[in-house]
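All protein chains but one are shown in place.
Read from first to last, the chains carry the letters A and B; within each, the first residue is number 1.
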Amino acid sequence: MNGQFVLLWSDALIWLIAIAALVLGLVSARQPQLAAAWRRVGRSRPGMAAATVLLAFVVVGLADSLHYRPLLAPAAGSSAPVYAVETLSLLDAIAEPLRSRNEKTYSAPLATRAFAKETSEVRDADGSLRQVRDFPRLRFGGAHLGADEDAREADVGARVGKSLALGLAGWAALLVLVTLWLARSEALTVAESSRRIRCGETFFAWNSVLATLGLIVLVAAPLFALCGDYHVFGTDKVGQDVFYQVLKSVRTALVIGLVTTLTTLPLAIFFGLTAGYFRGWVDDLIQYLYTTLNSIPGVLLIAAAVLMMQVLIDTHPEWFATAAERADIRLLALCFILGMTSWTGLCRVLRGETLKLRELEFVQAAQSFGVADLRIIARHILPNVMHIVVIALVMDFSSLVLAEAVLSYVGIGVDPTMISFGTMINNTRLELAREPVVWWSLAAAFTFMFALVLAANLLADAVRDAFDARLAGSS
Amino acid sequence: MFSSRRSLRFSSFLALPALALLLAACGSEWNDPYPAEQRGQNILYSAFTERPKHLDPAQSYTEDEITFTAQIYEPPLQYHYLKRPYTLIPATATAVPVARLYDAEGRELPADAPADRVDHSVYEIRIKPGIRYQPHPAFAVDAGGAPRYADLDRARLAGIDTLSDFAETGSRELSADDYIYQIKRLAHPRLHSPIFGMMAERIVGLKELGATLAAAAKDLPQDGWLDLDRYPLAGVERVDAHTWRVTVRGKYPQFLYWLAMPFFAPIPREADRFYSQPGMAEKNLTLDWYPVGTGPYLLAENNPNSRMVLARNPNFHGETYPCEGEPGDAAAGLLADCGKPLPFIERAIFTREKESVPYWNKFLQGYYDASGISSDSFDQAVRLATGGDVQLTDEMLDKGIKLLTSVRASIFYMGFNMVDPVVGGLSEPARKLRQAISIAIDQEEFISIFMNGRGVPAMGPLPPGIFGYEDGEAGINPVVYRWRDGKERRRPLAEAQQLLAEAGWPNGRNARTGEPLVLYLDTTGGGMGDKSRLDWLTRQFAGLGIQLVVRSTDFNRFQEKLRKSSAQLYYIGWNADYPDPENFLFLLHGAEAKVKSGGENYANYQNAEYDRLFREVKDMDSGPERLVLIRRMLDIVRNDAPWVFGFHPKTYTLGHAWLANRKPTDVGNNILKYQRIDVPRRERLREEWNRPLLWPLAAGGAALLALLVPAVVGYRRRERSAALEKS
Partner (left out) sequence: MLAYILRRLLYALPILIGVNVITFALFFVVNTPDDMARMQLGVKRVTPEAIAAWKAERGYDKPLFVNTEASGTGLVTDTIFFTQSARMFVGDFGRAEDGRDISREITTRMGPSLAIALPTFVLGLMVTISLALLLAFFRASYLDFWGVVACVALMSISGLFYIIGGQFLISKLWKLVPISGYGGGLDAWKFLLLPVLIGVVSGIGSSTRWYRTIFLEEIGKDYVRTARAKGLAETVILFRHVLRNALIPILTGVVAVIPLLFMGSLLTESFFGVPGLGSYTIDAINAQDFAVVRAMVFIGSALYIVGLLFTDLSYALVDPRIRFDR
């Protein structure tokens, strides 16, 4: 994977979020209250199971957020390196066979032959052409079997068995490692430590994390073992591997879910705190602003803003060196626009909370000592509303992922060349009307999107419970 | 007490769907989307996708609209329903007019005079006497013979919401004045007729009339009426009540085709006057909403959001079913109704159906009488038999569904912007680059994946059925195809790569700098399956080593890019206005160039020789002489390759067994009057196909009960434990 490293804007933001999460973790560890809250999250079994699933998605998403332009083979007569305009990611490089092994059109999961019959011409022994109508053999799906297509079941079974054995062995090793580590750090016998893990009596919900990991191994190992030589989730209308599309969709969903809140967080915090703190005309103005924005029907506002963004992008093609950059900016624009319609909720909550906080004694005391207003906001008020921000961040994630699908359906979502759950669903709309039904694209998109959103919802619940409890404890 | 209220509420939840189902059980078909009283009636059911914007014949120009307007309005001519190639026959006229040609001095010329000697041609149209308009309040007269509704204002319109709220209607005989009135309406400044610009070049005096009317309309209030009878039109002359003449500049044989379009349908002055009264437009009482015509049907209900209803016009002058057609029509049963009076169907109900999935499903359920096939439901409906013949699947055959196919008089193509520095220009390298791309984009594969074979790869701009199109070896595009084994074969990719190398881009890399060749395709995005189409296209270019960048945008922006010629590659299509090669060849005429004159030549293609031939060909009568010139033009464009000639789509229409006399046509649209429905058979089949499945309902109810049981058990347990605590 020689090539020129490309840093897309959304990549930068994704990595920024990843780093910010790490920093937040370090900071929380030193603040007793926050640390306690996070520990409560760690104890929540559904929460940690969800976090494990999310982590798997995040790994895929991060691998898809390192982009480069591959080096082209040197042309005759020139020595300067030339890079393709196509931008690939680390995930593309890893999943190269998935990306490049395209069939002609639909094929069912694990199929060796296409889904629809085709007419082909066969030259008979006497040299005359004859048209034959049959299911054509796939170019790549199960190609290693050669003419021996009947061996498919046996081959699939063997691969699944082998990969499961391997995966479970790895999982068992991990289980042993955790048990030993726990035994050592808590000074327990191995038997006791394993009992505690089993019964969930640890400070961290190890049992649910390990169980979820086991589940992920059960699902992922066979997928990886098969995806190299088969299309595990079939192929779509133009013969692209559906499994690959699902993997690519993960990053889009993560960007929409995370970056949206991030880009507008400063706005919500700034306006919310200043409105609540200064009151008077500042408050009136800010209230007017968000009531106005809020009262415009969301879809209309988004539609108009997305169209506007597109005009801007279209009139300045020189801004973008590659199609990926264009799609990326469009994605970011969508994030920003979604954020513009959703920051008002957080802003209102923050304003209310600040109104309450500014009446508290320590703020009043600071004011009477003549501490600068901005300093009070930064030192006293902001830390005390952080839990609301954290809750908003996790709560918004799932609704944003769901919103993307709907917007892409209406035609104002991500760039049509970008793979996302929304574009996948949009493309599969007509497939259910086919006879026989083409179900795999929709089913794959549904399953993965459901897993992602469900995990996000469960984690959000755990986080909210943990942080709300802190609020209850302090007041 | 409270618990009883609760259980009552719960049972009401269960009762609601049950009640609904009981209600439903009255009819045999639960999923019948039409009211029960329509059963057993002679009604044709169809669907429309886009709401018609204009029903005014001076403005309407889209296919969605002509479905309705063609049944209501009657221009002087029409196309023969069965004959192919398309043949003009009289509709309200007594005969198809023959042009009389004159030179600049006004001397009459023979009919075969060369086009450059002809100064103007005169068409004399005679209409049949005794044709009457549909009943309409504009014709209503009082005892004294004065129009009944001539001086309405907002106050008198207070109780009136639709046209049917007017108590009285009337009718009158069609006269030549009505046709003249409509031609004048083409120049009306407020109507923005799409063909005004073009007709102003042709019909003598129309341009001047447009200017006069524009000046007159300036001082007019918003709703004011412009009485067109007060403004003369030099090129149109009334001979008597049933005869009129049009003078057209030069020789213009295509004018006859225009005379078969609703643009030249009659509009009575009374109707225009009637609709121009103050307060009418606010209530949608306009010609756009309630057309007035002499045709076989009248618009009985206009609700473009959900339903349009056409009903038989009681005053229709009568016409009989044709007795001759193409060979094969008799075998197909299309001549069985020969000589019977038209129309057969009482009403036609068009339901708005925006999504293709419900449309298709309702057709299969028998709730639409005919349907097109989208590529996704194709496999279900049609299979290609050995030998390439198209056949219906057994499932469809069992249902008695019939397949109707025809190649449309249209073309889809990918155009190059000829003023672009990379792909444009007539230099040899640029030409070779375009030729290489033309070979590399495998139209056959495109048609097979995305159209399920419902298309014919284009060999040039002319579709089959248009004069100048040639079958077989003579008609192939030698740049892209070779003739082998009695069939055209696409040239191999290696040849394209060779051409590309000769163009200075070996393997898609600049021969000097090694830079990769990047091309930009502009499309309008958001549509269905768009992404897959673009992915496919990118792969075709990648086959040559060319990197394709797709820029998708909304329709307006796309149009703007074409206008400003900032696009490089683009996909676009053209539907014929009338079946004449001129209507396709003009798309490449230099004078039509988009960037220069805002015309229809989106490629901005300009080749002096082609333009010269075009000017010669366009007004010629079709004959061997014309064919020779067209062949030369085709050779030029094939070699220059300003377009990647895409394909001519085929229409596949499915019709149910009970629908008779349906034959697909492209240019003739007044097809409703010929069709016939076997109503009892439709009733029988619908009932057979739509028996509801009841077990899921039962299963659902059982599941709900199964869920309730543990709840009730738990509830009991709690109550008991609470009671225990208390005691």
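Keep in mind that, in the parts below, contacts are C-beta pairs under 8 Å (C-beta built on N, C-alpha and C of every residue); 3 or more make two chains touch, one makes a residue touch a chain.
Just so we're clear, the structure is a prediction, and the values are computed from it rather than from any experiment.
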*Touching residue (missing chain; options B:Thr212, B:Gln365, B:Ser406 or B:Ser622)*: B:Gln365
*From the listed residues B:Glu600, B:Glu616 or B:Asp635, report the one that touches the chain absent from this view.*
B:Glu600
_For review purposes, identify every residue of subunit A that touches the missing chain, sorted by number._
46, 288, 291-297, 299-301, 303-305, 307-308, 311, 398, 402, 405-406, 409-412, 421, 425, 429, 432, 442, 446, 449-450, 453-454, 456-458, 461
*Which residues does subunit B use to touch the chain missing from this display?*
2-3, 5-6, 9-10, 13, 16-17, 20, 23-24, 30-36, 51, 53-54, 61-62, 189-190, 192, 194-198, 214, 281-284, 286, 288-289, 303, 305-306, 351-355, 357-358, 361-362, 365, 367, 555-556, 559-560, 598, 600, 690-693, 696-697, 710-711, 714-715, 718-719, 722, 726
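Going forward, only the chains that are shown with their structure count from here on.
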*Quick one: subunit A and subunit B, Cα centre-to-centre, how many Å?*
43
_subunit B residues touching subunit A - in the complex, by the definition given at the top_ = 356-357, 360-361, 374, 376-377, 379-380, 383-388, 395, 445, 448-449, 485, 506-507, 509-516, 518, 520, 525-526, 528-536, 539, 547, 549-554, 557, 561
*subunit B partner contacts - residues on subunit A that touch it in the complex*: 72, 74-78, 80, 82, 84-86, 102, 104-105, 116-119, 129, 131-133, 236-238, 240, 307, 310-311, 314, 317, 322-323, 326, 411-412, 415-417, 423, 426-427, 429-435
